[in-house]
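Left out: one protein chain. Kept in place: all the others.
Right after this comes chain A.
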Amino acid sequence: MTLNVQDIRRDFPILNRKVNGKPLIYFDNAATSQTPQQVIDVIVDYYSNYNANIHRGVHSLSQEATDAYEQARLKIQTHFNAKHSHEIIFTAGTTHGINLVANGFSSLLKKGDEVLVSALEHHSNIVPWQMLCERTGATLKVIPMNQNGELILSEFDSLLNENTKLVFVNHISNALGTINPIEYIIEKAHSAGAAVLVDGAQSCPHLKPDVQQLDVDFYVCSAHKICGPTGVGMLYGKEEWLKKLPPYQGGGEMIAEVSFEKTTYANLPHKFEAGTPNVCGGIAFGAALDYMNTIGFDNIAKYENTLLDYATEQLLQVDGLKIYGTAKEKTSVISFNVANIHPYDIGTILDKMGIAVRTGHHCAQPIMDFYQIPGTIRASFMFYNTKEEIDTFITALKKAVMMLS
């Protein structure tokens, strides 16, 4: 099966709207993806027909909502090929998942321990570890990258030692699109006795990670980048690790028995799911994965690669344009600047022409410091974008450059 982009575009009502009088061209997918009608329908159906608080309810609505929510957990388990469904923890998103693990590790780390983090990280994957290290006295070390935006693996090898307890790396860099060699990193980290958390926020829209095959200890992502709603995501953790980590937040749902003397905690996954969860979000997350799987990740990857190649080729023909992040292995994210024009200026003019891109440091200031630039313009594509949109974007970009030069 190949991907028919015109059919697919009909699934996304938002792609029909106009912005500033021009048809919307949405190239800010790495920030959030758009939502297909199939997922919108699931959200509407939930609130129209079976909205209820889940677990413990004796009435039918609560049972239906609980079933749908747990069904979504199974879909996520299947999608990521986790061994057990209780290894899938619903979170509010990637950042929440990272903080949950960082908080858990604060009881496991001590002074002298080392935490490795890659130079390609999003702030959400730097700050929690800095906080963790401040709390525990552990040291944070950085795996450096080269000019292409690729991690220098020989440096990673030499940073690993018997004190390394944790390695944190994103599967794909949000600022540059680099696909990191996480298989290598996981294997090396394990042989040094360290656990690995992979931030999959940017990878899950483009590929289908198999957590058992990767042998990764923790994997996190957000639904809103995979055609699902905001405010929901998942943390995969190996059972043995999730049992070791203490609960993150106290509240309802996460307890077994409560008295004023002592509380015993619920089993996995509920131990980490305090309070009423985002029930509708969880169910819609499952529906979004169904949608993506129907299209097929192989088809998605193949199509998005053609968009990436085409856009790269076209962009490089713009005078003075420089692309940041030229890793051999990358996804459909292009970060660039044109001559000395500030990214904010170009982003503002493109918006006037209906084109949504991201400008700024992309929550990855260390990367911008590395290249000594204030930020970039980032165009990121999904399987519902087209070559024609890229053509319009290039024409608009040239016009913006002309106005601003």
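By our rule, a contact is a pair of C-beta atoms (placed from the backbone, for glycine too) under 8 Å apart; a residue touches a chain by one contact, two chains touch by 3 or more; residues count from 1.
Here, contacts and distances are computed from a predicted model.
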From "NADH-quinone oxidoreductase subunit N", "SufE family protein", "Oligopeptide ABC transporter (ATP-binding protein)" or "Cytochrome c-type biogenesis protein CcmE", the hidden chain's UniProt protein name: "SufE family protein"
For chain A, residues in touch with the removed chain: 20, 341-342, 344-345, 348-349, 352, 359-360, 374-375, 403-404
